[in-house]
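This is the structure, below, for whatever I ask next.
Removed from the display is one protein chain of the complex; every other protein chain stays in position.
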Amino acid sequence: MKKAILCCNGLDKPVGKIARKVALKLSQLESSEIICLVLFSQFPNRYHKEDYEAVVVIDGCPAKCATKIATNQLGISKRFLISELLKEHKLQHPLSIQSEETDDSIVESLLPFFEKEEHKQERKNETGWDAKAFIYQILKHDKYQFRIPEQKDMFFTENDTWCFINNDIARIGVTDYVQQSLSDILFFNTPEIGKKIVQFDEVGSIESSKAVFEVISPVSGTVIRYNAELVDHPEWINENPYEKGWIAEMQLTNFEEDRMFLINTEEYYKFLQKKVAQHE
Amino acid sequence: MSNEKIYILPCSGIGKVYGLLSREVAYKVVLDLEPQYTDTICLASLLLEEIKEQVVGKSVICVDGCPKCCAEKSSLEAGMVVEKKYLTSHFVRKYRGEDPGSGSELTETGKKVVDDIAKAIQIEVQRILQERGEL
Amino acid sequence: MEERPKIGVISCSGEKCTGGSVARMITRKMLDTWRPHDVVTICLPLFIAGGTEERSFAKDFPTITIDGCKKKCAYRITEKLSGKVNASVDLSTVLGDELCESTINQEPFSEELVIKTKKEVLQIFDRIRAEANFRELKQSGQYKGCGCVEEN
Partner (left out) sequence: METFMGVPRDKIDWCPTIDYKKCNFCMECYDFCPHDVFTKTDEIKLIVKNPHHCVVFCRACSKTCNEDALSFPEKPEVIEKIKAIRKELE
């Protein structure tokens, strides 16, 4: 399984030129394949998520064309935005599209931010959320049964949402309590990719004939991916809201502070027990 | 040419409107639209040996009310050939915001949903009959 | 409303014959009007297609099965896959075999058929309900054996 780099076409802006040069350099260093964005957008079905161990996307400017085009088809594992990196680390900006002299030094100054990510890449794979089967605690109340996963790195909120942390990416979704109180979920209104989310903001919403539930995000971050299968199969959330019914994946931005409002399996079990008893 | 009937198998959903929808769809097809070519059968009876012998290998169209898909799973277990499978909640989506009814009775919207699914099944039945050269 | 276990009512799938429709409508009536807060139900096929949690139904609740014809699928399948059935109603003994097994268009389903069975079904239900209450009082130690109940 190889790694892939998808970078923006970047012809009209200096940062785009830098993005392409960084991609070329990285692909030599790590012998990973470069995917041409224009070819990809013309023939998407040539590229499959399963073919690649990791897909790194490099955008030049905030338009983020590469992210927008690649998102669901390839499943991004890491995203970079050259303009942001240059600003964040106060690096020298490229002068113009024509001038080449400063390009190499700028690329060199950017490389460490990419390599650092590479080691994290390895650690991620063994703890991937798809890797292991879930173990559940079952809370029984009357004829209802609420599954609560007992998973390391999985946390809950008192808005009945969960997040599964995997390095700096969190997968989020709703708990059994939500899908049972909504009963048959008919619509999944997708969140917007690339949107910056503060903890407790909405990340899309799910709808049944009974109600609309705004998915309240357990963490702050940027939405990098959502479960596109749910558009046609929203009932998967009823079937299992933790595994095939997951909602979105977010690039974490403020987890240390978010952590304060997250609770673990035992705490959520007690919280739900009290909440369900009150309904009687 | 075997002119055996095609089974229309609803799920016995009792708790919510989606089971009632699937049941009414089966009756609409079997009693009104295609009485000559279709029949229905009690889902739970598929588990009884004496019934299994009658239905093994026969064609069935399943109409399920929720993701558990009991109609589909049980007919597969009874050795039937599932020609097509429908999920009533998917057809309710066309009437977003409207209430199709309860486990006991359908609203006007609910009846429209039944008609939509029944017509879709009728087309499917005719396709199967053509394939068998019976139509 | 103090917390006491509800009574499980399972009707047969009953797609094929009139008796089945009556069985299902009885369960719906129990849920909606006859004994609204006392009844819990489950789709019979879930014992086959569902997971292990569904199969604990008859162990969690004292259960009554209502069958629309003498094949008695609800009774047989519940006992086989879920657990002991406290009481089983066979509508063909109440409404007669011929009616129960007639297909839906020969003998269309009607409300009166349901009303006809109401008295007998509720008698059985209330008996099971009383038994369950009595068992629960004993378990909770309130019942002193002399007929009076100690208020805790």
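By letter and in written order, the chains are A, B and C; residue numbering begins at 1 in each of them.
One rule holds for everything that comes next: a contact is a pair of C-beta atoms (placed from the backbone, for glycine too) under 8 Å apart; a residue touches a chain by one contact, two chains touch by 3 or more.
Everything quoted here is computed from the prediction, not taken from an experiment.
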item: Left-out chain, listing which of the shown chains it touches; value: A
item: Candidates A:Leu111, A:Val212, A:Val231 or A:Ala277 - the one touching the absent chain; value: A:Val212
item: Among A:Asn9, A:Ser41, A:Ser109 or A:Asn159, the residue in touch with the chain that has been omitted; value: A:Asn159
item: Where the missing chain touches chain A, by residue; value: 157-159, 181, 198-201, 210-214, 216, 257, 260-261, 279
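In the analysis below, only the chains that are shown with their structure count from here on.
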item: Chain centre separation in whole Å, for chain C relative to chain B (CA means); value: 25
item: Gap in Å, rounded to a whole number, between the CA centres of chain B and chain A; value: 39
item: Centre-to-centre distance between chain C and chain A (centres being mean Cα positions), rounded to whole Å; value: 48
item: Junction residues of chain B - those touching two or more other chains; value: 68
item: Junction residues of chain C, two or more chains touched; value: 42
item: Sites on chain A touched by chain C in the complex; value: 138, 140, 142-143, 145, 280
item: Touching residues on chain C, where the partner in the complex is chain B; value: 11-17, 20, 24-25, 27-29, 31-32, 41-46, 48-50, 71, 73-74, 76-77, 104-105
item: Residues of chain B that touch chain C when the two form their complex; value: 9-15, 19, 23, 26-27, 31, 40-45, 47-48, 68-71, 73-74, 77, 102-104
